[in-house]
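A single protein chain has been removed from this complex, and every other one stays in its place.
Coming up: subunit A.
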Amino acid sequence: MEDIFKHIQPVEYYKSFLKENIRPDTRTLQQIRKTTLNVGPITTADGSALVKIGNTMVMCGVKAELTQPTAEEPKKGIIVPNLDLPALCSSKFKPGPPNTQAQVGTKFLDNLIKIANLVNSEDLCIVPDKLVWVLYCDVTCLNYDGCVIDAAVVALVAALRSVSLPSVTLNEETDTPVTNINEKTPLTINCLPVASSFSFFESEHIITDPTLSEEDITSGCLTVVSDEHENLLLVDRPGGVSITEDQLEICIQRSFKRTKEVHKLYKAVHKPSESNDQT
């Protein structure tokens, strides 16, 4: 009976829970799902991470390649993020070329890398104007249950943090790169951003970390990205119902709190001895 009600009247169903200040998955409105981070599951990638936020599951693999830099920025390496939302992850998506949501997500990650200055692009330069590293960061969603961008950011940062690049020199005579696999230096990450998403239900309820069914019935969402020093990096609000300044302030405060929690995860996995942790 309850199941039928849920499918026929999803909004009414949700409201009956909100009256009691609880959500259908027994969380309170502020509560965030359990986040799990696993670093290095894929050995063919130069860096990789698997992130779970509740049922949402995202994997990021970083592949490093050598390339010629662009003419405008001869001393800068290149980072290319890509978010993939395959048909495998949800019945919402159909097979075919990348959908709008995947492209918006890719652009979001690209902006974040630039704004947060995640990696000094000069660090990726080997020989100016001739040889630089290009890091392909492929983020694949395996199970879509809301807040994919939050999981994607954690996966991207954790995967980039696990990258070690071999030392490369350019042979002047033959103009070919020579790689020394034995000498590897870890990539320096300047900043550890964390994204937190919120949904707004009837413009008065702020729902933290919405699931897919919550994303579907709510009107408009907000994503806040902040770093460990309580700096705001990105605030993304792609339309929807209007919100007040106070609500924005609440969301920002909650995102700072979440950033601190996820930082414990980042710290825990960065010790070489441990590779798994949970909050």
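The working rule: a residue touches a chain if its C-beta (ideal position, glycine included) is under 8 Å from a C-beta of that chain, and two chains touch if they have at least 3 such contacts; residues count from 1.
The definition used in the following text is that contacts and distances are computed from a predicted model.
Engineer: For the chain omitted from this view, which of "Eukaryotic translation initiation factor 3 subunit G", "Putative exosome complex component RRP41", "Coupling of ubiquitin conjugation to ER degradation protein 1" or "Adenylyltransferase and sulfurtransferase uba4" is its UniProt protein name?
Structural biologist: When "Eukaryotic translation initiation factor 3 subunit G", "Putative exosome complex component RRP41", "Coupling of ubiquitin conjugation to ER degradation protein 1" or "Adenylyltransferase and sulfurtransferase uba4" are compared with UniProt, the left-out chain turns out to be "Putative exosome complex component RRP41".
Engineer: Looking at A:Asn55, A:Ser167, A:Ser219 or A:Gln253, which makes contact with the chain not pictured?
Structural biologist: A:Asn55
Engineer: Check the options A:Ile42, A:Leu170, A:Ile217 or A:Leu234 and report the residue that touches the missing chain.
Structural biologist: Final answer for the missing-chain contact: A:Ile42.
Engineer: Which listed residue (A:Asn111, A:Asn143 or A:Ser203) would be found touching the missing chain in the intact complex?
Structural biologist: Final answer for the missing-chain contact: A:Asn143.
Engineer: Which subunit A residues would touch the chain omitted from the figure, given the whole complex?
Structural biologist: Within subunit A, the residues touching the omitted chain are 41-45, 48, 55, 57, 59, 61-63, 65, 82, 84, 86-91, 94-96, 136, 138, 140, 142-145, 212.
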